[in-house]
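One structure, as C-alpha coordinates, below. Some questions next.
What follows is chain A.
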Amino acid sequence: MLTIADVNAYYDQFHVLHDVSCEVHEGEVVVMLGPNGHGKSTLLKAVCGLLDRVDGTITYKGQDITGWSTEQLVNQGVIYIAENRELFGDMTVMENLKLGAYAKNARKKEKRNLARVFELFPRLAARKKQLAATMSGGEARMLAIARGLMSNADFLCIDEPSLGLQPNLRTEVFNIIKEIHRQGKSMLLVEQNIPQIADLADRVYVLEEGCITFQGSAEEAAADDRLKEIFLGM
Partner candidate 1 sequence: MYIEEYLDVFISGLTNGSVYALMAVGLTLVYGVSRAFNFAYGSFYSLGGYFAWVLMVYLGLSGGYLMVLLMAVPFLIGFGYVTEKVIVAPLRKRSDWEVKVMMITLGLALFLDNGYQVLFGPRMKSLPPIMTGAVELGPIYIANQDIMIFVLAISGILAFRWLLNNTRIGMAVRAVAQNPIGAKIVGIPKNRIFAATFGISTVMVGLGGILLAQKYFISPMGGWDILVKSWVITAFGGMGSIRGGLLAAFILGMLEAYVGYVFGMTWVLFALFGVLLATLAIRPQGLMGKWG
Partner candidate 2 sequence: MKRIIPIVLLLTAILTLTGMAHAGDVIKVGVPLAMTGPYTDTGDNYWKGIKMAIDEINADGGLLGKQLEPIRFDTQEFAPERVMQGADYLVGQEKVDSVHAGWAGWGQDVRAYGKYTAPFFADDGSQAAVDVFKEDPEKYANIFQLTDTDINQATSMFNVLMALPYEYPNKKVVIINADDAWGTGVGDTLETKFKEAGWEVALREVVPYGTREWGPIMTRIRRIKPAIIHVEIVSAPEVITFFRQFMRTPTDTILSYGYSIVPREVVETMGKEADGLIGEVPTAMPTPEAPTPEAQAWVERFTEIWGHQPQAGSWAAYSGVKAWAAAVVAVGDEKDHAAVNRHIATVGYKGETGWWKWDEDHVMRGGGDVPFGHYQVQDGEMVTIFTDPPTRPYKDYKFIKPRWIK
(Lines give C-alpha, C1' and ligand atoms only; values in the text may rest on other atoms or scores of the structure.)
Protein backbone atom coordinates (compact mmCIF):
# COMPACT_ATOMS: atom_id res chain seq x y z
CA MET A 1 0.00 0.00 0.00
CA LEU A 2 2.77 2.39 1.01
CA THR A 3 6.32 1.99 -0.16
CA ILE A 4 9.20 4.12 1.00
CA ALA A 5 12.33 3.74 -1.08
CA ASP A 6 15.75 5.24 -0.32
CA VAL A 7 14.37 8.26 1.44
CA ASN A 8 16.69 10.96 2.73
CA ALA A 9 15.08 13.69 4.76
CA TYR A 10 16.27 16.93 6.29
CA TYR A 11 15.07 18.89 9.23
CA ASP A 12 16.30 22.46 8.97
CA GLN A 13 19.90 21.84 7.98
CA PHE A 14 20.16 18.47 9.65
CA HIS A 15 20.27 15.35 7.57
CA VAL A 16 18.00 13.09 9.58
CA LEU A 17 17.04 10.07 7.48
CA HIS A 18 19.63 8.13 5.49
CA ASP A 19 18.39 5.91 2.66
CA VAL A 20 15.41 4.60 4.57
CA SER A 21 13.27 1.99 2.83
CA CYS A 22 10.24 0.25 4.23
CA GLU A 23 6.69 -0.65 3.30
CA VAL A 24 3.20 -1.15 4.67
CA HIS A 25 0.82 -3.59 2.98
CA GLU A 26 -2.89 -3.21 2.70
CA GLY A 27 -4.59 -3.87 6.04
CA GLU A 28 -1.35 -4.04 7.96
CA VAL A 29 -0.28 -2.37 11.16
CA VAL A 30 3.43 -1.66 10.96
CA VAL A 31 5.25 -0.41 14.02
CA MET A 32 8.40 1.65 13.69
CA LEU A 33 10.44 1.39 16.85
CA GLY A 34 13.39 3.49 17.76
CA PRO A 35 14.92 5.67 20.40
CA ASN A 36 13.94 9.30 20.80
CA GLY A 37 15.45 11.65 18.27
CA HIS A 38 16.55 9.05 15.75
CA GLY A 39 14.15 10.06 13.01
CA LYS A 40 10.92 8.11 13.54
CA SER A 41 8.73 11.22 13.59
CA THR A 42 10.67 12.67 10.69
CA LEU A 43 9.83 9.61 8.65
CA LEU A 44 6.12 10.05 9.32
CA LYS A 45 6.34 13.72 8.49
CA ALA A 46 8.19 12.92 5.30
CA VAL A 47 5.36 10.62 4.27
CA CYS A 48 2.68 13.14 5.15
CA GLY A 49 4.14 16.11 3.30
CA LEU A 50 5.16 18.03 6.39
CA LEU A 51 8.84 18.47 5.52
CA ASP A 52 10.34 20.95 3.12
CA ARG A 53 12.98 18.68 1.72
CA VAL A 54 12.61 14.97 1.07
CA ASP A 55 14.70 13.00 -1.45
CA GLY A 56 13.82 9.50 -2.59
CA THR A 57 10.54 7.94 -3.63
CA ILE A 58 7.36 7.38 -1.68
CA THR A 59 4.51 5.56 -3.39
CA TYR A 60 1.01 5.08 -2.11
CA LYS A 61 -1.47 2.77 -3.80
CA GLY A 62 0.88 2.65 -6.75
CA GLN A 63 1.06 6.43 -7.11
CA ASP A 64 4.23 8.43 -6.60
CA ILE A 65 3.35 10.80 -3.79
CA THR A 66 6.80 12.24 -3.14
CA GLY A 67 6.56 16.00 -2.66
CA TRP A 68 2.79 16.05 -2.42
CA SER A 69 1.24 18.57 -0.10
CA THR A 70 -0.43 17.45 3.10
CA GLU A 71 -3.70 18.67 1.71
CA GLN A 72 -3.48 16.40 -1.32
CA LEU A 73 -2.46 13.46 0.82
CA VAL A 74 -5.34 13.94 3.22
CA ASN A 75 -7.64 13.90 0.23
CA GLN A 76 -6.03 10.63 -0.88
CA GLY A 77 -6.72 9.10 2.50
CA VAL A 78 -3.36 9.48 4.25
CA ILE A 79 -3.60 11.20 7.61
CA TYR A 80 -1.00 12.15 10.17
CA ILE A 81 -1.83 12.02 13.84
CA ALA A 82 0.73 14.06 15.70
CA GLU A 83 2.52 13.01 18.84
CA ASN A 84 1.75 16.36 20.45
CA ARG A 85 -1.81 16.19 19.14
CA GLU A 86 -1.86 19.61 17.45
CA LEU A 87 -5.47 20.15 18.46
CA PHE A 88 -7.31 23.45 18.16
CA GLY A 89 -7.25 24.37 21.81
CA ASP A 90 -9.81 27.17 21.81
CA MET A 91 -12.37 25.10 19.96
CA THR A 92 -14.80 22.51 21.18
CA VAL A 93 -14.46 18.78 20.68
CA MET A 94 -17.19 18.93 18.09
CA GLU A 95 -15.48 21.71 16.16
CA ASN A 96 -12.20 19.83 16.20
CA LEU A 97 -13.94 16.78 14.78
CA LYS A 98 -15.69 18.79 12.10
CA LEU A 99 -12.39 20.28 11.06
CA GLY A 100 -11.04 16.75 10.83
CA ALA A 101 -13.49 16.29 7.99
CA TYR A 102 -12.25 19.40 6.14
CA ALA A 103 -10.84 17.48 3.19
CA LYS A 104 -13.17 17.33 0.21
CA ASN A 105 -13.57 13.56 0.17
CA ALA A 106 -14.37 13.52 3.85
CA ARG A 107 -17.10 16.13 3.78
CA LYS A 108 -19.72 13.90 2.23
CA LYS A 109 -19.19 11.21 4.83
CA GLU A 110 -18.96 13.57 7.77
CA LYS A 111 -22.18 12.39 9.44
CA ARG A 112 -21.40 8.72 9.11
CA ASN A 113 -17.85 9.16 10.34
CA LEU A 114 -19.00 11.24 13.27
CA ALA A 115 -21.35 8.49 14.37
CA ARG A 116 -18.57 5.91 14.06
CA VAL A 117 -16.13 8.04 15.98
CA PHE A 118 -18.53 8.58 18.84
CA GLU A 119 -19.17 4.86 18.92
CA LEU A 120 -15.46 4.25 19.13
CA PHE A 121 -14.84 7.02 21.68
CA PRO A 122 -17.83 7.24 23.99
CA ARG A 123 -15.79 9.58 26.21
CA LEU A 124 -15.76 12.19 23.47
CA ALA A 125 -19.45 11.88 22.80
CA ALA A 126 -20.05 13.03 26.34
CA ARG A 127 -17.83 16.08 25.94
CA LYS A 128 -18.87 17.52 22.61
CA LYS A 129 -18.91 21.08 23.91
CA GLN A 130 -15.74 21.00 25.97
CA LEU A 131 -12.80 23.11 24.78
CA ALA A 132 -9.95 20.96 23.57
CA ALA A 133 -7.41 22.86 25.63
CA THR A 134 -9.14 21.85 28.86
CA MET A 135 -9.01 18.11 28.21
CA SER A 136 -6.78 15.67 29.99
CA GLY A 137 -3.84 14.09 28.19
CA GLY A 138 -5.61 10.83 27.46
CA GLU A 139 -8.74 12.48 26.19
CA ALA A 140 -6.75 14.84 24.03
CA ARG A 141 -4.92 11.88 22.52
CA MET A 142 -8.22 10.23 21.75
CA LEU A 143 -9.52 13.42 20.21
CA ALA A 144 -6.45 13.61 18.00
CA ILE A 145 -7.02 10.07 16.76
CA ALA A 146 -10.73 10.69 16.38
CA ARG A 147 -10.05 13.84 14.39
CA GLY A 148 -7.75 11.84 12.15
CA LEU A 149 -10.48 9.25 11.56
CA MET A 150 -12.89 12.01 10.55
CA SER A 151 -10.81 12.55 7.44
CA ASN A 152 -12.12 9.25 6.13
CA ALA A 153 -8.53 8.06 5.82
CA ASP A 154 -7.52 4.56 4.81
CA PHE A 155 -4.00 4.99 6.00
CA LEU A 156 -3.09 6.37 9.41
CA CYS A 157 0.35 7.57 10.42
CA ILE A 158 0.22 7.70 14.19
CA ASP A 159 3.08 9.33 16.04
CA GLU A 160 3.67 7.84 19.51
CA PRO A 161 0.05 7.36 20.52
CA SER A 162 0.95 6.20 24.01
CA LEU A 163 3.39 8.98 24.87
CA GLY A 164 2.95 10.25 28.40
CA LEU A 165 -0.12 8.19 29.18
CA GLN A 166 -0.96 6.20 32.31
CA PRO A 167 -0.74 2.43 31.76
CA ASN A 168 -4.51 1.98 31.89
CA LEU A 169 -5.11 4.75 29.37
CA ARG A 170 -2.40 3.35 27.23
CA THR A 171 -4.17 0.04 27.07
CA GLU A 172 -7.37 1.81 26.19
CA VAL A 173 -5.70 3.71 23.36
CA PHE A 174 -4.12 0.55 21.99
CA ASN A 175 -7.42 -1.24 22.17
CA ILE A 176 -9.00 1.49 20.14
CA ILE A 177 -6.20 1.29 17.60
CA LYS A 178 -6.80 -2.42 17.34
CA GLU A 179 -10.47 -1.74 16.78
CA ILE A 180 -9.66 0.74 14.06
CA HIS A 181 -7.42 -1.85 12.48
CA ARG A 182 -10.23 -4.38 12.60
CA GLN A 183 -12.38 -1.93 10.68
CA GLY A 184 -9.91 -2.26 7.83
CA LYS A 185 -7.52 0.68 8.13
CA SER A 186 -3.80 0.34 7.50
CA MET A 187 -1.38 2.00 9.86
CA LEU A 188 2.18 3.06 10.29
CA LEU A 189 2.78 3.47 13.99
CA VAL A 190 5.76 5.02 15.64
CA GLU A 191 6.64 4.11 19.22
CA GLN A 192 9.55 4.08 21.60
CA ASN A 193 8.42 0.94 23.28
CA ILE A 194 5.42 -1.32 23.15
CA PRO A 195 5.10 -4.24 25.52
CA GLN A 196 2.12 -5.70 23.66
CA ILE A 197 3.87 -5.56 20.31
CA ALA A 198 2.79 -8.95 19.05
CA ASP A 199 -0.75 -8.21 20.03
CA LEU A 200 -0.86 -5.10 17.89
CA ALA A 201 1.63 -5.17 15.06
CA ASP A 202 1.86 -7.23 11.94
CA ARG A 203 5.41 -6.21 11.22
CA VAL A 204 8.11 -4.21 12.97
CA TYR A 205 10.96 -1.97 11.85
CA VAL A 206 13.61 -0.42 14.03
CA LEU A 207 15.05 2.96 13.12
CA GLU A 208 18.30 4.00 14.75
CA GLU A 209 20.37 7.06 13.87
CA GLY A 210 18.34 7.58 10.75
CA CYS A 211 18.82 4.05 9.39
CA ILE A 212 16.68 0.94 9.44
CA THR A 213 18.48 -1.59 11.66
CA PHE A 214 15.86 -4.30 11.95
CA GLN A 215 12.87 -5.52 10.08
CA GLY A 216 10.65 -8.52 10.58
CA SER A 217 7.33 -9.84 11.77
CA ALA A 218 6.01 -9.01 15.19
CA GLU A 219 6.88 -12.51 16.34
CA GLU A 220 10.45 -12.17 15.14
CA ALA A 221 10.72 -8.86 16.94
CA ALA A 222 9.33 -10.29 20.12
CA ALA A 223 11.88 -13.06 19.88
CA ASP A 224 14.82 -10.73 19.37
CA ASP A 225 16.69 -10.38 22.65
CA ARG A 226 18.13 -6.95 21.92
CA LEU A 227 14.79 -5.53 20.90
CA LYS A 228 13.10 -7.13 23.84
CA GLU A 229 15.46 -5.39 26.19
CA ILE A 230 15.49 -1.97 24.61
CA PHE A 231 12.09 -1.41 23.09
CA LEU A 232 9.61 -3.89 24.27
CA GLY A 233 10.08 -3.51 27.96
CA MET A 234 9.57 -7.18 28.54
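Heads up, the rule we're going with is that a contact is a pair of C-beta atoms (placed from the backbone, for glycine too) under 8 Å apart; a residue touches a chain by one contact, two chains touch by 3 or more; residues count from 1.
In picking the candidates, the idea was that all candidates are chains of the complex that A comes from, given by their letters.
Treat the numbers as computed from the prediction; the structure is a model and nothing was measured.
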> Looking at the complex, which candidate is in contact with chain A: 1 or 2?
Replying inline: 1
>> Applying the document's contact rule, which stretches of chain A touch candidate 1 when the two form their complex?
In response: 48, 50, 69-71, 73-75, 79-82, 85-91, 95, 98-100, 102-103, 147, 151
